[in-house]
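All protein chains of the complex are present and in place, except for one that has been dropped.
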Amino acid sequence: MTAVAGPTATAGRGSGRRVREAIAAYLLLAPSFVVFALFFFWPLWGLIHNALHQKNIQGTAEKWVGSKQLVDTLTGEEFRQGLGVNVKFLVLTVPIGVVLGVLLAMSAHRRLRGIKIFQTIFSSTVASSVAVSAVVFLTIVNPEIGIFRDVGWLSFDRPFSALTAVSLSSIWRNLGLTFVIVLAGLQAVPDEVVEASLLDGYGPVRRFFRITIPLISPTLLFLAVVLTVDAFQAYAQMELLTGGGPAGGTETILFKITRLLQPKDVGEGSSMALGLFVITGLVAAAQFGVLNRRVHYGD
Amino acid sequence: MAIESAVTHTDPMAPDRKLPPEAASPERSHRSALRKAGWYVLLSALSLVVLFPLYMTIVRAISNPSKALLTGGAHLTPIDAEWDSFTRAFNEGNLGRPLLWSLAVTLVIVGGQLLTSLFAAYAFAFLDFPFKRVLFGVVVATLLLPIEVTLVTNVETFQDWGWIQPNQNGGQAFGALTLPFLATAIGIFLIRQGFLSVPRDLRDAAALDGYGHLRFLWRVAIPVSRPIIASFVLISFLGAYNQYVWPSASVRTQMYNTIQLTLRAVTGQRLDQLNIPFAAAIVASIPVLVLLIAFQRHLVRGLTAGAVKG
Partner (left out) sequence: MTIGRPRLRRTLAVLSIGALALAGCGGDDNGNAGNDGSGGGKANAADCPVDAFKDANGVTTIKVWHSYVGSVRNTLEKIANQYNASQDKVKVEVEAQGNSYDALRRNFEAGIPNRQLPAITIAEDTNTQFMIDSRVVLPATSCLEADPKAAEQVKDILPAIRAAYTVDGVQYPASMNASTIVLYYNRKHFAAAGLDPDKPPTTLKELREAAEKLKASGQSEKPLVMKMDPWFLEQWITGDGQEMVNNDNGRSGLATKATIDNEAGRTAMDFIASMKKDGLLNAVPGTEGQINHYLAMLPSGSSSMLLETSAAITTINGVLTGNINPEDLGQQAGTEISGDALKALAGDLDIGVGLNPGITAPGKGQVGGGAWYITNTGSKEVQSAAWDFVKYFNSTPVQVLWTMEGSYLPILESAKDDPTLQKDWTTTKKGGWLATAYEGITTLDPEFPGPLIGPYDKFRDLFRKGIETVALQDGAPEQSLKQAQDAITKQLEEYKDNNF
């Protein structure tokens, strides 16, 4: 993007005009940046401050503890347990999510009468929020009223099966989004490439793995990153379905953070939040980096 | 005016509804019909799977709750279905108020985001100023700081202002629910993308005609980018309406629950009125479903904005 002369044209390009343009720009940016400053960056600073201090139990005073609290929290039992839950949840939801998205999109990406109806149906779960999808899945996995309540690997009695049950609700909720995204990727595949492969006699399977997947790999990467970040921010579905149980076995990091909002707990809560911040950033970056090498851009 | 008419004929962000090319080889008609039938079967099966949880929810929502309790609560088909159980659930569960409250909060957030993003995107797309790249970097950086990360200290901020406290009143709750979301990097990105695609000649023509910034924004930039702006409005609505984390941390009085929080409040409350949570879930989804069906194209474009290259 080149530096563009503003739409108002005057003969001279004097510094007065540049100053006015800059002022106009800053004025236009001001509203957004005020919000960013107050509710994005100031809180980040606050997190760091909280993590380095310990408040007393009354919440009325604090003392400097340096990085001890941060280190202790992030290497401590609670955080590691929460991280474990997030990772397991990620493993349960991301690969399946991507595969199902591809399955749905491949099925609905063809010339058939009424295909639009199917496309609308497949994308419909976009309308359900985390809370809605959790309540919806009460009908399926809840130990009292769910139709699958007797299914062993969805039981709420054990942490992993409870987590599996929660994952179902998230996978379902994400179906719409993954479908829409992969479909868009499929639609962007250039005709010429597909036609060429048909002329070369590529069967459907070969076409899928040799042509389609590589060509939509940027889309799949994007999808994987979106689902991964979503998995690290999981909280509401656990609260509504399992309450974090059994024995804290489905408590994600964010779940634990929401229980650490009291004045005497903000040091610990902020430390965990910083951990979450770094981890999410690292994972997204790593995913991007590693997968990027295997992703096929352009031709 | 020439410029205005030029604007209405430009739609650089029209989505491509491309379907795959047909196979080149000739097909016998019956084999083709068989294959088509196969696809329909597969698609229908997949649709059933996708819709099944929704079906279960509707079943529970319309079943007679006391009878349902007696039979153990886990049933696949409606029990004594009554269509007015919806209205009754609505009234018993008091679902109208949180729904309106949610809509009000959402509209304010969407409006705020739209305004702030339009201004900021304009600056980034059309103006030149010192530290432009740095400031753009700052915008990108905010993507790393979602409310999930900044929860603790944002709660503290509002506690210091006295807006999050046990005797929270409506104004404080509304402020807490909306303020942190009045600006967003996504809006700035999307709208800037739209602005950047304003054709050079239009810009030059406007410059020659002496258009001021605001006039250019209103008469040229926005109309040209209307599709992408519409997409942004939709995903902004979706995001604001479906929020759970921040409302659960910032609303302290049940009276000011959003509809998403109400789901938590009514779930597990009355054992003999199990239809209420499910009716609530359906009620909560209706506004978004309506938008989805009415504006599917724009919504799709907004959701896929980062996914597809070119």
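The chains carry the letters A and B, assigned in the order they are written, with residues numbered from 1 in each.
Definition applied: contacts are C-beta pairs under 8 Å (C-beta built on N, C-alpha and C of every residue); 3 or more make two chains touch, one makes a residue touch a chain.
Just so it is clear, the structure is predicted and the values come from calculations on it, not from any experiment.
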Review point. Hey, which chain A residues sit against the chain that's not shown?
Key: 49, 53-64, 77, 144, 156-159, 243, 245-248, 262-264
**Study point:** Residues belonging to chain B that touch the chain removed from view
**Key:** 66, 69-70, 159-160, 162, 165-167, 252, 268-272
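Basically, only the chains that are shown with their structure count from here on.
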Practice item. Report the inter-chain centroid distance for chain A and chain B in whole angstrom, where each centroid is the mean of the CA atoms. Key: 15
Check your understanding: What residues on chain A touch chain B, complex-wise?
Key -> 1, 3-9, 18, 21-22, 24-26, 28-29, 31-36, 38-44, 46-47, 50, 103-104, 107-112, 115, 118, 120-140, 144-147, 149, 172, 175, 177, 180-181, 184-189, 191, 194-195, 198-199, 218-219, 222-223, 233, 235-236, 239-240, 254, 257-258, 260-261, 266, 269-270, 273, 276-277, 280-281, 297
Review point. In their shared complex, at which residues does chain B touch chain A?
Key: 16-25, 36, 39-40, 42-43, 46-47, 50-51, 53-54, 56-57, 59-60, 73-76, 115-117, 119-120, 122-123, 125-130, 132, 135, 138-139, 142, 144-146, 148-157, 179-183, 188, 196, 203, 206-208, 210-213, 216, 220, 238, 241-245, 248-249, 260-261, 263-264, 267, 274, 277-278, 280-281, 284-285, 288-289, 291-293, 296, 299-300, 303-304, 306-310
